[in-house]
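Only one protein chain is missing from this complex, and each of the others stays in its spot.
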Amino acid sequence: MTTPLLETKNVTYAYPNGPAALAGVSIKIAAGSKTALVGPNGAGKSTLLLMLNGMIRPDSGEVRFGGRPIAYDNQSLRELRRRVGFVFQNPDVQIIAPTVEADVAFGPVNLGLSPDAVRRAVRDALGYVGLQGYEKRPPHHISGGEKKRVAIAGILAMEPAVLVFDEPTNTLDPASSEEVMELLDELASSGRTVLVSTHDVELAYRWADSVILMAHGRVLARGPPEEVFSDHALLATARLKPPALLDLYNELGLRRIIDRDVPPKSVLEFTDRIERVLHGHVPARNGTGTIYLCNADRTGGDEVRALLERGEVDHVGAMGTRAKEFANRERIILDYTYGVIDKCILKALIGENSLIITTGGMVEHVHRRIGEYGAESGRKLIVTPVQETLTPVPDRERIPE
Amino acid sequence: MTTPLLETKNVTYAYPNGPAALAGVSIKIAAGSKTALVGPNGAGKSTLLLMLNGMIRPDSGEVRFGGRPIAYDNQSLRELRRRVGFVFQNPDVQIIAPTVEADVAFGPVNLGLSPDAVRRAVRDALGYVGLQGYEKRPPHHISGGEKKRVAIAGILAMEPAVLVFDEPTNTLDPASSEEVMELLDELASSGRTVLVSTHDVELAYRWADSVILMAHGRVLARGPPEEVFSDHALLATARLKPPALLDLYNELGLRRIIDRDVPPKSVLEFTDRIERVLHGHVPARNGTGTIYLCNADRTGGDEVRALLERGEVDHVGAMGTRAKEFANRERIILDYTYGVIDKCILKALIGENSLIITTGGMVEHVHRRIGEYGAESGRKLIVTPVQETLTPVPDRERIPE
Amino acid sequence: MHIMEGFLPSPWWEIWFLVSLPFIVIGLYQLDRLVKEKREALPLLAVAGAFVFVLSSLKLPSFNGSCSHPTGTGLGGILFGPCIAAVLGLIVLIFQAVFLAHGGITTLGANVFSMGIAGPAVAYLIYKAGTRAGANTYATVFLAAALADLVTYVVTSIQLALAFPAATGFFEAFSAFAAIFAVTQVPLAIVEGAVIALVFKYIVQL
């Protein structure tokens, strides 16, 4: 096995005048993984996360980064914190500069970058989270979801290899939560290691490829989410609820209505499973719909508008902040802004056409996901890329509001 | 139709130098109802709630309480606020005093109650939320869930007729959320009118008997939750996601796998529905398990322990804070602390016995719920009350920690 | 600069209590009236007091502990008048003594005079003078904060010199105390002035 990027070995910690917060925790975070640290409030999740970039020094045990134990002198800590970025639960404590721009610049300035490099870092980070045009705004006049994205940009501007998020969707409403989780997906698909702490089991179930279940300062279980979350007794110990779909699946299994093997992760998979139980197989349907796929980085608005004007598309969805911005700029009304791929597959299965707008590495992801679904379900799904313009469209400035 | 207890008529409001927060909102809250005000952040939910006890005065339109427009002089406002209790989203905002006891006393003291009456009100309120023994603790030494309960006790101590909760479960972990929602159920079952604002559709779906959907300062829809949340287009406008079970149900309906009539509200109902689709009817099972029911107010620990020692009970669940405390005191390990009735029914259906510990009005509720389920599903479920001691057990003091 | 518990002998600690008492009494009287007129004054003063306490309990860069409350309460002085600021200073000092072990109970009178009355008064006067003269706001704030700090420590030195006069009299003692505190207090005053000016700038920007 390769060396994990981040690792704790039997770390313990007690706050002054308090009981033990961590009672011997060993975890391993592989480079490039999407890990969720799941547990109730007070399980020690935040304490553990704060250890990963040296904000808290364990009473015993050690923390390793890149295979080497971390050192606690000032210089090493600064280096570590640049590599392991930490996004706080409450953006209000993280964003304290008078403007969005000044706040995102805080890290790069402290890194000692040149003014030009700082400006570039700020522009790139704000672009990544889809907040161009927000530079001069005061942070307390923007919405909760936007604040979260500013906080993320502030960390991205330091170009860390690992991103640690403490309860990233707490207090956000469902749409803002989805946007943030999508951003986390983009970050992971661009090769960064992403670690999230959460008590939201539904979120961890859908998002993570590896779950660490914690309670009372200990690790209770680790593994793929469908495995960890199928153990109801374990979840009860951690005072958590199983994800609704998984719970239903397990109940159906207990009553021997469906066979328990790989639990479904989405409404789409679940529907297929039940259909298979009923008919013995997933019925072939005539006239599945087409899924159009548009790379907003490479396609001009004209092509997309032409497609929409021909009336061939019933539903439009956008994935990722830049894609949503593109839609916004081109005044395309979006039907789906989250769970886009699954929804479009569902529509294709009932014969309706849809368009997915996305960018960068996510294009590949869409192809893969739909291909996998087709292979698993034995259904033929047609993905048609929207014609790309020959010359790449230059970065456009967001129209200031 | 009877006069609603609380009512707004076309109220509008704009914050100073802000856009309109409410653009003509009319709602009606019936006495004794459990209403959820659902919408994304920034929809105007909090503004509307603050209007209901006169904290914000509408720019136009009016607010009525008990059929009469509310007056904004000091005396009337105090009277109104005593009747319409408001629990803030963030308990840190609401808790004022240096000890739990002093904080809960704040309302009663300002209402001018006698010292004895204040003490009684504080004791009762803390007992209701299950925080006896916390009197002398400072608010910064208790957990988030406990703070929430202190905040609720502070309002309960004023004995309001209506309880308004702004995002009651925000930032709480699932178990604490369930406890708070259970407390809200208890309050409603004791005849109080309960109104909550939330962006958590799952929560509103399971809890409310009436839903008001808001977005952009307007009411989009109102009605029973299964109706409002089945309209995906409407939910999309409000940037909300449908509840997972309802979403699955609707997809199955679209594919004509099950008939769409009354959507199931719980895993239990859903399982039955699918079983019915498969077999045409819910199969009768032999040997359903027994559900033991214990009223913790009337039963001594000895009877319960005897039952458990006989090994007849496979699973134990407790509903309500006092019941949980009882279990804690008697050192009974709980398997279920939320969704208890449904889980016990599920277990009974697969032939296992369970014990439900609860108190007060909830006993009746358990009987009713299980009876209803039996009538609907055509299954016979056996509820056996645990023998009550002849003399009621006097209120016991919580053992100080 | 807090005088520690037990340091001031009789009759000096009693004398400083008597000196501070009128300010506190008047302050309480004014406060009572203010709160009866405007109920929201009480919560605002409370959070202001908490702010001053928290700010003073934070470590200023490269110094151990600061005494930012002359300026903090000075701010209170600008908003609510100097006597109410003295009451606020008293509360902050009580919390510092009981929560952080800075200061003491018998020395409360002396500390209230130096940090709750003299310092804030200077901050208040300089701020008023500066704004009337139309001077640069940040410079004025810097000066007000730094000088308030300095005055606090000068007053403390006077208090100590009065209690422990040298062979050659009060002035020698005063210069000895002032000299030894200057080493720590002058840089602290400058840093504090700079920080408060920054805070002011920050608030104005928002």
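A, B and C label the chains in the order they appear, each numbered from 1.
Keep this in mind: contacts are C-beta pairs under 8 Å (C-beta built on N, C-alpha and C of every residue); 3 or more make two chains touch, one makes a residue touch a chain.
As a working rule, contacts and distances are computed from a predicted model.
Q: According to its UniProt entry, is the unseen chain "Cobalt/nickel transport system permease protein", "Hydrogenase expression/formation protein HypE", "N-acetyl-gamma-glutamyl-phosphate reductase" or "pyruvate synthase"?
A: In UniProt, the chain excluded from the picture bears the name "Cobalt/nickel transport system permease protein".
Q: Among the chains in view, which touch the chain not shown?
A: A, B, C
Q: Taking the entire complex into account, which one of B:48, B:158 or B:196 touches the absent chain?
A: Residue touching the chain left out of view: B:158.
Q: Taking the entire complex into account, which one of A:90, A:143 or A:387 touches the absent chain?
A: Residue touching the chain left out of view: A:90.
Q: So one chain is hidden, and I want to know which residue out of B:30, B:97, B:161 or B:381 touches that hidden chain in the complete assembly.
A: B:97
Q: In the full complex, which bits of chain B touch the chain not displayed? Write them out.
A: 53, 55, 78, 81-82, 86, 88, 92-99, 101-102, 105-107, 109-112, 115, 118-119, 122, 136-141, 154-155, 158
Q: For chain C, enumerate the residues touching the unshown chain of the complex.
A: That gives, for chain C, the contact residues 1-10, 13, 28, 31-32, 35-36, 39-40, 42-51, 53-55, 57-62, 64, 87-88, 91-92, 94-95, 97-102, 104-106, 160, 164, 166-167, 172-173, 176-177, 180-181, 184, 191, 194-199, 201-203, 206.
Q: At which residues does chain A meet the chain that is not included here?
A: 16-17, 50, 53, 55, 78, 81-82, 85-86, 88, 90, 92-94, 96-97, 106-107, 109-111, 140, 154-155, 158
As a working rule, only the chains that are shown with their structure count from here on.
Q: Using the average of all C-alpha atoms in each chain as its centre, how far is it in Å between chain B and chain C?
A: Averaging C-alpha atoms per chain gives centres 50 Å apart.
Q: Just how far, in Å, is the C-alpha centre of chain C from the one of chain A?
A: 50
Q: What is the distance, in whole Å, between the centres of chain A and chain B, each centre taken as the mean of its C-alpha atoms?
A: Centre-to-centre distance between chain A and chain B: 31 Å.
Q: Once bound in the complex, which stretches of chain B touch chain A?
A: 40-42, 143-145, 170-176, 178, 199, 201-202, 236, 239-241, 243-245, 247-248, 251-252, 254-255, 257, 267-268, 270-271, 274-275, 277-278, 335-339, 346, 349-350
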